[in-house]
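What you see is part of a larger complex, with each chain still in position.
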């Protein structure tokens, strides 16, 4: 297998294929334009400056494109960057599918799709079942390839489906332990809760917030979709079961301050919120632990109220650090 | 004109027609049922207990019904109530239209409907204009008769339309003063911003929150209606103008803590929020001033962060106290 970014050391010459994750055009002291790149492969991210960029360069080196690059790994203000010698677009034969250059969920799209189907099969309310099937069908490609968030947690390709599945697995345990829980409702809500991310985020590969994402938000964007398909399928959205389903999604952030227009008022809505947080936190922490040595603290984690977490020296069961 | 509740004094016998605003069935010490009534006419509210209520009594004396009552005005724990002598349903000839017994907006439905039309005429964006017309047509009866809130402000019949119109009048002044303001957007947003109240509240006469109102909230209930009619009329809800219109409604509470899923991100959305607050506050304060004497403070006002306001002794222009 070809060497990746973090297989090279500082000062070493590099020759490798990379995905352009970000490309910002700026003006240099000499008055000419340059491109400030962020490159990516499955080993991580690195920056580089491309001097004296022509309009052609700017036009072709866009985010989402794969390039072949030779250069040298350096340190700049304590952080690694690449000094570019040469660079050109990768051809299809050389492999220019962006998907190969991003981090992926630990399970395959097919496996995740299959397991999702098993859960849908257990949604016994007909309206919920039809709405869930229809919406997954409408957004299947994005649902299986998008990250769950731009950067906080499950920020990798397939992260949205993987996060959803993790919640469903937890939901299965909880429903098994507490018989009062309406399993159909909990599953339907869990599957749809973050589906709006497929509209809020711009793409699976170089992720940003869309204008709609900023001004409507992923919570209301799912609600809109439920209203749309229910109207299409002649399901009355003013029936109790449809109000309950919509409430599951609207309330899943738990607090108004976090953007839910209503707080949970159903047992299952409260549980969905709790499991959503639990899975996101475990993902954030295990990811952070992988970047530090045993016996030390992680960086402050933005998504965990800026707390630092301790990775124990002994008796641990965490994966090895990267 | 017939005497109303507050034309009688304590200790006086009363004979008048009243609207049942609330009717709660309870059990007395003697084990029999009684009805705890709240009666209403345009002069205000008063309570009364109806002892030894039969099942027939309970069935016919429901909120929204007009009754003829003879009794005596008394004080109970410092508050006025009626001791009921006799009571029966009012006939149509005697006048049993609930509308005649509630407080009304200071302008007629026709006048308000006409002025609204003038504003709609000035919405020059075709999509906004069509959505606004269609939704007003779908909810016209409720829009012109509902209160703007259960109790906080404009809590009278027609209050929703009157509050909307007051905001539009302020909006006209603001748009006149600041040319940057998109008048069409501001008017369209103002007209729709509280339309969801017609679904959130149970009726124009004896108002409570519906289950939908509690679990979806009036902000998302309007959004659902915009999505529905836009789909019907083949207007693409993913176009910039439709996102802007939906944003106007979604953001109009200003803060996430107040139930908006997004904060204002358009000049016009910020202005709509400000004018909504301004008009509600002026209504709350002028109402409160009417209940106290010059030179004294009002009660603490829940909707104004529990502040008390001072009604000046001299040089005032406020209306007389009730």
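A few points about this structure:
For reference, chains read A and B in written order, and residue numbers begin at 1 within each chain.
We take it that contacts are C-beta pairs under 8 Å (C-beta built on N, C-alpha and C of every residue); 3 or more make two chains touch, one makes a residue touch a chain.
Everything quoted here is computed from the prediction, not taken from an experiment.
Oligomeric state of the entire complex in this file, given as copies of the one sequence with 2 shown: 6.
The definition used in the following text is that only the chains that are shown with their structure count from here on.
Between the Cα centres of chain A and chain B there is a gap of 44 Å. Those residues of chain A that touch chain B in the complex are listed here as 211-212, 214-217, 219-220, 223-224, 227-228, 231, 237-238, 240, 243-244, 246-247, 250, 256-262, 265-266.
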